[in-house]
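This report refers to the structure that appears directly beneath it.
A single protein chain has been omitted; all remaining protein chains appear in their positions.
Take a look at chain A:
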Amino acid sequence: MPDKHRTGTVRDINGPIVTIDLPGVRSGEQVRIGEIGLVGEVISLSGQQAVVQTYEGTDGVRPGEPAMGLGWPLSVELGPGLMGGIFDGVQRPLSKIALQSGDYIARGLDVPALDRSKQWEFEPSHDLEPGQAVGPGTVLGTVQETEVVVHKVLVPPGIQGELEEVAPAGEYDIESTIAHVRDAKGTSHRLSLYHRWPVRRPRPYHQRDDGVSPLITGQRVIDTFFPQLKGGKGAVPGPFGAGKTVVQQQIARWSNADIVIYVGCGERGNELVDVLESFPKLEDPYSGRKLMERTLLVANTSNMPVVAREASVYVGLTMAEYYRDMGYDVVMLADSTSRWAEALREVSGRLGQMPVEEGYPAYLSSRLAAVYERAGRVETHGAGSGSVTLIGAVSPPGGDFSEPVTSHTKDIIETFWALSKELADARHYPSIDWVTSFSGHVHTAAEWWHEEVDRRWEQRRTEALALLARDAELSRIVNLVGPEALSDAQRWQLEGAALIKEGVLQQSALDDVDTFCSPDKQFALLDLALSIYDKGMALIEIGVPVSELADMPQLAKARRCKSMYNSDQVAEIRTFAQEVEQAFEGIRLEYAKQSVD
């Protein structure tokens, strides 16, 4: 806490940008504006005057009203009680705000993020002894935050020294003392279950590590074709209606991360409610518990103040890093980074800064890069390995991927799931375009797949992509001269590609069975489609007409397999693959007989 709140005066109100006279205020400092106490952040200084961006609407504020410096930068509270919560862009708890101010968000509210009255069952670490040296990241003990999340209580960054005492096991609220640490200068620090951390400063870690295992999302086109690693950074760009939000929600639902942080940044209120209402009911396929127990939402819908939208991404990232520091694999989804960039643009425009591309300020690319760089797999100070995977949705205006936000993002990320309007219009979902998407992690992911699922994974994946590329070429010919110009072999290639598209790539988020697909099932379906193609091609080479193969009922069933068998029924898919093989063998024998006759 600062020694004393300094007060000054409001001079100029221009929408969310307020100029104040406040001697001694620092850049980045939190400020309360006006009689009603709107919260804002100093973004530039000039002499005694400071320019403040406010997180709330400024209607009704007058020049001459007071302004007060709070002495700290925008920070979040980190401690038990975050999981399952829904917070606004500056970490105010929205459910509590609803209790206080009703259906609409009132201004000037001061509600702490964490519940002060709730008691948590604290269990100190066994191996801690008074007198022991401790430092940032040392695990002081644990709290069962939800059924699935064990919250590790860590010594916060910046505190190093000798442990004086640790509280015994028992119930504590988050403000109770749970340890004292004496530093080298002899100062004793009181530690509680929570601490604050400034959101714009990345939390420290021991060292960075390479990603090693894929993030399994249960989505075939992602896991099998364009895999992401735990600790990776990826983008989902797409025009409106292409299904960005569904892709993000599917990852939030089904990925094998320990913690999911979903930041709804400038998006639709109704879609956030969908998450809010469905996650407490949906089951995590890994733990069997409700998804909400490992999920945290940051909601700053498009009609909420634009400056808080800019802050929301940092608020989400800081909470993600906090759980990473406990040794967890965290996935953070930011929907959408374009709205975040637009918030930067709006503020920079109001400050009269020189725009460069499409009105965006010159620092857009460096800010974007700095945000994505906070993702990664790290060796934490005291809790082993943890990771933050950051997946940002991008909403390019008019679906034009050459616009500044998409193109700068593309330079930074490693996995690019490009959504296509054409595929979405044809209701091919997820509409991830296999031509323009890429993943820089295929070789690393392959090691995992070869070890855990099947040694032929990388080879089969390459075969499928090659067939899809061939399909694109042939489709151009068909569009010019019609299908009659193609040979039987070429037409079978089109059939094979169609089978991959319908039987493997397309996956309905609404289908109870198909919404999640285990790695084993993913490979079984891919292998089924490709072996039908391979076997068929062998028959065509001995003269079987393509029409005979294309109308086989087994092909229709192969397309439906994904929703007929769930992830536990991979054996059934393999049995069906054998049936298909026998059917093809039957045709082969018949033809062999005919040609002998």
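Everything below uses one rule, namely that a contact is a pair of C-beta atoms (placed from the backbone, for glycine too) under 8 Å apart; a residue touches a chain by one contact, two chains touch by 3 or more; residues count from 1.
What we mean here is this: contacts and distances are computed from a predicted model.
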"V-type ATP synthase beta chain", "ABC transporter permease", "Cytochrome c oxidase subunit 1" or "4-hydroxy-2-oxovalerate aldolase" - which is the UniProt name of the missing chain: "V-type ATP synthase beta chain"
Residue among A:S46, A:N270 or A:S595 that touches the chain left out of view: A:N270
Candidate in contact with the missing chain, chosen from A:V39, A:M304, A:L419 or A:V544: A:M304
Contact residue for the chain not shown (choose from A:G47, A:G102, A:G131 or A:G288): A:G102
Touch criterion as defined above, residue of A:L22, A:V61 or A:V236 at the omitted chain: A:V61
For chain A, the residues touching the chain missing from this view: 11-15, 19, 57-64, 86, 94-95, 97-98, 101-107, 239-241, 245, 264, 266, 268-274, 276-277, 299, 301-306, 339, 342, 345-346, 348-350, 352, 355, 358-359, 395, 397-400, 421, 425-427, 478-484, 502, 508, 510, 551, 553, 556, 559-560
